[in-house]
Structure formats: structure tokens, C-alpha cells
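Right, I'll just put the structure down here and ask away after.
Every protein chain but one is kept in place in this view of the complex.
Labels run A and B following the written order; every chain starts at residue 1.
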Amino acid sequence: MTQQEKPNTNSRRFTKEILKGLVIANPVFVLVLGLCPTLAVTISIDNALGMSAGVIFVLLGSNLIISMLRRITPQLVRIPVYIVVIATFVTILSLVFEAYLPPLYESLGIYLALIVVNCIILGRAEAFASKNTILLSIADAIGIGIGFALSLIIVSFFREILGTGKLTVFGKTLFSIPVLSSDPLAFFIMPPGAFLVLGLLLALFRWLGVLKNE
Amino acid sequence: MNNDASLITIFVGMVIINNMVLTKFLGLCPFFGVSKKLSNAISMGVAVTFVMLLAAIATSVIYNFILLPYDIEFMNIIIYILVIASLVQIVELIIRRTNIALYNSLGIYLPLITTNCAVLGITLINASNSYSIVQSMVSAVGGGLGFTLVLIIMSGIRERLELGDTPKSLRGLPVAFVTASLLALSFMGFSGLL
Partner (left out) sequence: MNGNNEKRENTKLDEKLQDHGQKIKNGISPGERISRSRLYPLVFLTIIVLVSVSLVMVISNVTKARILAEKDAAIISQLKAVFTETDDYESKNDYYIAYTDKQVIGFAFIATGKGYGGEISIFVGLNTDFTIKDIKILSNTETPGLGTRITEDAFTVQFKGLSSQDISLAKDGGKIDAITGATISSKAVTDAVRKELEEKIEIIKSDMK
């Protein structure tokens, strides 16, 4: 490779990694990871956005650190090391939310702390960040993080509209559907509704050919 | 501030009314991965319940005697997950030494118990409800049994589903989710129990 070609391929790889996380390797709809927060948090778009921001923060931090340490991390203790790094970022996130975004902190509840066992984050650390350069790991984190955010937003979009009849973001009601808002289908806000929406969306994605069959 | 809920309330609450999987969405990954065969489901359920119980005891002791008195509750995330990881390692070693068949049938799902939201989840629930050590134990056993119960039911249903004629897009995971939805709906009927 000549000197001129190298920068191009590097930035192309960077973008490719980001895009990968959005569709082909979408954590929720393709890899089917990180289910616990997806179902619990998607009762409102606000919660979904807050959780997404949190997960992106932790993913970025952990991918960065683990990639930086990848050459000197001994194989034997690599999983505990990853876990400690991830747990540290989650604790920092939790403290920051508790101090500066109390209502979000309250509504996310234990699912904020549960980010630490979110299979997505540990999975990326083990499968990617431990074997790739810092820059690519950052790209991976951004891509997977945004992919996760998109899936949360899609699921909560349906659940909030069907379950409350309106869409409220950061306190402002974006729009409300006349018949639904007076008599919403509370089913969708409740657990069974969560499973159903996710199941149907999974089927939809599969039908669109995005996923490969199991 | 101790929670004076009775042990029966906590237990029944955890198993049926506030079932870990169907109402709190905890423990989903193994739920959908392992639950195709009944024997696997039972082994997994028992293993998880056991780890949950041990984790609940350890974390409850740490919470009540170290974190609270020294005002470092925020350290709970790091400490809890390390405790759970160590416990899973120990349990893995014990199972490997005593019952190799069980070890093989659980396979990779045994170390994955560490990242099972249900285990960390139950420790966090115990802390947020300010349960005593005994209450935490009951809560953990209840949670584990609830998890196992749902796992067994799902495996039975999925065994039948495999033989059925599902539309192509829904095959596998999607229809499992729809099944879970109906299961969750039926469990909601228990809400008036206590």
C-alpha cells in the first residue's frame, strides 16, 4: 500500500465500523443482546433516550480503555478486568445521573446499574476492543451504541404511542392521536405488550431480509 | 429503615406476582437461548437459583455491614458484580469436580450466569427494598424459582412450537417473544393474589 492509499482505507474502515453497528450488527434486532433494558426502559421515549445515552457513554469508555490496555492485559484475568472497567464507568454514569438528572435517574431505576451486565458491552469488549486499535474500537462503540439507541427508540415509539396515545419528549408533547389519547391501549405499556412489540419487530426485520435466519 | 414485609409476601411476590422474567424483564438472554429442552431448562434454573441465593447472602451482608455504615453505597455496582463473578467461578469449579455430566450439559451457559441480569438484579432489588439478610435470601430463592418456573413453561411450549407450522419470519425468536407476551399476560392474573 502506498502512503497515499493508507489514510483513505483507515477512514473508510472507521465509517464501516460505525455503520456496521447500525444495521448489520444491530445489537438488539440482529445480535439479540441487551434485551433486559430494551423491554424495561422502552415505556417512554425519554427513558429510551436516557438509557441510550448512558449505554453509549459506557460503551465508548470501556471500548477505549480495554483497547488501550489490550497488549498488557493477561489472558487469565481479562474477563474480571473488563468487568471492573465496565462497572467503573457504570458507577460514574450512575453518580452523574443522580446528581444532574434526578428524574431520569429515578425512572431508570435498577436498569441503570444493570448496564454493567448488558451483554452488548461485555460482548464488544471481548469480541472487538480487545483485538483492535483504539480508533476502530471507538468507531465500533459509536456504531453499536447508535444502533442500540435506534432500536430502543423504535420500540418505545410504538409502545408509547399505543400505550398512552401521545408522544412526549423532554416534557413537550410532540403529538397525540385523538382517539388513543383518551383511551390508550395500556397493554403496550405493560410487560406483555413489551414482549409482543419486540417479537413483532424482530419478525419484521427478518421479513425485510436484514437478518439471517437462525 | 428496614422493610417489614413478611417473608411469605416477599416469596410469593417474587415467584408469581413480580416474576423476574415476565414483569421485571430480568434473565432474558438464557431464557430465550436455553429454553428449548426441558432438562436444560431445569438445570439452568437450579444453577441460577443457587447462584442467586449465594449472591444475595454475600451482597446483603456487604450492603448492611459495610456499604451502609461507611456511606459508600455507590460502590455497590463494582463490588456486587465482582462478588457474583467470583461466586460463579467457584460454583463452576465445584460442579466440574462433582458432576461432570451437569457441567457438560450447562456448557457455556454456566459462566454466562455472571452476566445474567437476574442475578445482579436480585441483589439490587434487595438493596433498594432495604431487605434484611433473611429477607434477601427469601427474595433470592423466590426470584430464582420464578425464573425456573417460567423457563420450564417456555421450554415445554417451545418444544411444541418447533413441530408446528410457523410463518417464516416469525420462526425461532419472534414467536418465542409472542409466546412470552401471552405468558406474561396470563401471569398478570396473579396480581390480586396478595
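The rule we apply is simple: a residue touches a chain if its C-beta (ideal position, glycine included) is under 8 Å from a C-beta of that chain, and two chains touch if they have at least 3 such contacts.
The model shown is predicted, which means the values in this text are computed figures rather than measured ones.
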Of A:Leu19, A:Val84, A:Ile134 or A:Ile153, the one touching the omitted chain in the full complex: A:Val84
Where the unshown chain meets chain A, residue by residue: 43, 72-74, 76-77, 80-81, 84-85, 87-88, 91-92, 95-96, 98-100, 102, 106, 163-164, 184, 186, 189-190
Where the unshown chain meets chain B, residue by residue: 5, 9, 13, 17-18, 23, 72, 74-75, 78, 128-129, 191-192, 194
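We adopt the following convention: only the chains that are shown with their structure count from here on.
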Centre distance in Å when chain A and chain B are each reduced to the mean of their C-alpha atoms: 22
Residue numbers on chain B that touch chain A, as the complex places them: 22-29, 32, 74-78, 81-82, 85, 114-117, 120-121, 124-125, 128, 167-178, 180-182, 184-185, 188
Complex interface listing, chain A residues touching chain B: 32-33, 35-36, 39-40, 79-80, 83-84, 87-88, 90-91, 94-95, 109-110, 113-114, 116-117, 119, 122, 190-196, 198-200, 202-204, 206-207, 213-214
